[in-house]
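Of the protein chains in this complex, all but one are displayed in their positions.
Let's look at chain A:
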Amino acid sequence: MIMRLTINGEKKEVAPESMTVTELLKHQGVEIPDMVSVQVNGGFVERDAFDSSILKEGDEVDFLYFMGGGCFA
């Protein structure tokens, strides 16, 4: 079975039909999940809830990498 999600604005089909946010990030090639912010259906998911947040058919998931830096050497 597959699950249809909208991931960063693009409709995609993923397998299996049930997965957590952490599993989806891994599926999408995110190597350091702690360095992304995630919204599901427009609401932020706290990082410590990535493992327990289960995605369902039709969810809209957006994830963005942390953006930061500095000018010190």
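Rule of thumb we're sticking to: a contact is a pair of C-beta atoms (placed from the backbone, for glycine too) under 8 Å apart; a residue touches a chain by one contact, two chains touch by 3 or more; residues count from 1.
Note that in this section contacts and distances are computed from a predicted model.
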item: Record-based protein name (UniProt) of the chain missing from this complex, from "Transport permease protein", "hydrogenase (acceptor)", "Alpha-glucoside ABC transporter substrate-binding protein" or "Mov34/MPN/PAD-1 family protein"; value: "Mov34/MPN/PAD-1 family protein"
item: Residue ranges of chain A at the interface with the undisplayed chain; value: 9, 32, 35-37, 39, 44, 62, 64-73
